[in-house]
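Heads up: the structure comes next, in structure tokens.
The complex is shown incomplete by one protein chain, all other protein chains being positioned as in the whole.
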């Protein structure tokens, strides 16, 4: 049952998050301390949702993509492109609205490009998005002319470092985007269609669904989310770093979606759970930092988490275990 | 003519035309000196790309190779400088470790049926993480053997130098070209890339072969790491970041089908050389910035993916009618 299976999944991710937070608290007793200073909240917990916001935003865009059996490897590079556009526009003196619109438009165009290759040319998603993954950073550098473009427009910087109602802006944006995307896919028929295409593409075609335009729209939305994340990342460091902005974040985003319970083989998805997945990843990152381990351990822990989840998800594991249990000698038949 | 040679011909033609154009603008690029540097500067990329060719022909992908280069470099540096082992003792050791690393990834891919890109992604995190935990900084390798090898070269007519590592890359291409096209193992790689179900039905040991393919890729990643450490005389955990993309691009530009089944080791050499040519041209030009490399590579990658799509989808029917992964 749907309600049941969702709550079932939900408990998994919540327990995982609680577990990670508990471990964090044990190694660093001050982990849950939250203080109010200068009109905003401070503390490790707040840091988790603040630092986790870019990956959470990417995960919001990645979720429908993975739910249709796709993947977008270019989101990290698109972040760099969007950041570069935002930085150059604001440095050129354009108002904030124009800057944001330009950055997001370019990001959406990148997503449309991926979607075109996948939906209309029938190229495999990971192959199609590899093109922008390779070329995207070059484009970003082309825009910034190879240097790190720094800016000082307070309105733009506010997006990365400001706060609203005590909460950091990136977290607020992520939360709003999550709610908006979730309501949108569930209040329209998008969610149903995405799950239909991811579950059985052939049956979807037989039912008269417009699979191609939907896939195009999904990748465009993925580009949009990457654009938002790219603007935040740029605003956070007050500059566009074409080389390092969003580096490897596509992988974190995929991981977040997988932790959120969406299968790489498509089908059912939940945007809020993907966001929770992103928070879990960030909680591990932060936990490793506050407990005094070098941040490099992050990568190892992430690798471990990916493998554990994939092995648990692998239907094949059960088959192998079953096969070993009832191992039948090959060749001649046993009576 | 056989359709499978078309992308390779296209690449070769593009390389010749591009080189001719470069030479027409900068006659200085027509020298054995430039060619020699080509080989030396791209040796580590070439060796890694050979491994990627095998993986991609088999229908897989290996995103961990850059991380393996970094990890191998760091381990090599530590074993030589901190433990005082001789490089010739260290090399087989790290190569064996690298191969084992790849074998484990191959086993997970085959036996647990997890998509290769996600397994090798985990492998990438693991290898980079391990390397960064071992050291954060570049470890310089100051060893007699390294100095000797670095200074070894064959003098080419016209003043160019074919360095030891450049020569190693050429040897790797020759040896593994033979493995790909002239051994049973090589034919198994193509068979799995063509259709793993048919291949298994025809008696191809798909499990053993898949494990061997990823072991080979990581082994060559390890060799590439050693070459990188010779090239830079250091081990650095963040060495060769993003090289997996460059090597995939080289493989695809070299005429190998990204979805597997078709490809040539020699094509990959051209793919690597083409990337080197773009870089060299930018150096010669002096006004263009290095980011053009990435854009040019991305553009070539796109053109070849499009070309493959046209050539092979016409043969096999529209992609959207084919069945997706079960």
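Each chain carries a letter (A and B) given by its place in the written order, and its residues are counted from 1.
The rule we apply is simple: a residue touches a chain if its C-beta (ideal position, glycine included) is under 8 Å from a C-beta of that chain, and two chains touch if they have at least 3 such contacts.
The working rule: contacts and distances are computed from a predicted model.
Think of the chain that is not pictured: of "Simple sugar transport system ATP-binding protein", "Cytochrome b/b6 domain-containing protein", "Acyl-CoA dehydrogenase" or "FMN reductase", UniProt labels it "Simple sugar transport system ATP-binding protein". Taking the complete complex into account, A:205 is the one of A:161, A:205 or A:291 that touches the chain left out.
Remark: the omitted chain is touched by one listed residue; of A:58, A:117, A:159 or A:196 this is A:196. Interface residues of chain A facing the missing partner chain: 1-3, 187-190, 192-193, 195-196, 199-200, 202-210, 214, 267-268, 328, 330-333.
Listed for chain B, the residues touching the missing chain in the whole complex are 2-4, 178, 182-184, 186-188, 190-191, 193-195, 197-199, 201-204, 261-262, 315-316.
Basically, only the chains that are shown with their structure count from here on.
Considering their complex, residues 69, 71, 117, 121-124, 126-128, 130-142, 145-146, 201, 242, 251, 254, 258, 264-265, 294, 296-304, 306-307, 310-311, 314-317, 320 of chain A touch chain B.
Partner chain A is touched in their complex by these residues of chain B: 61, 108, 111-115, 117-119, 121-126, 128-130, 132-133, 136, 237, 245-246, 248-249, 258-259, 289-299, 301-302, 305-306, 309, 313, 318-320, 324-325.
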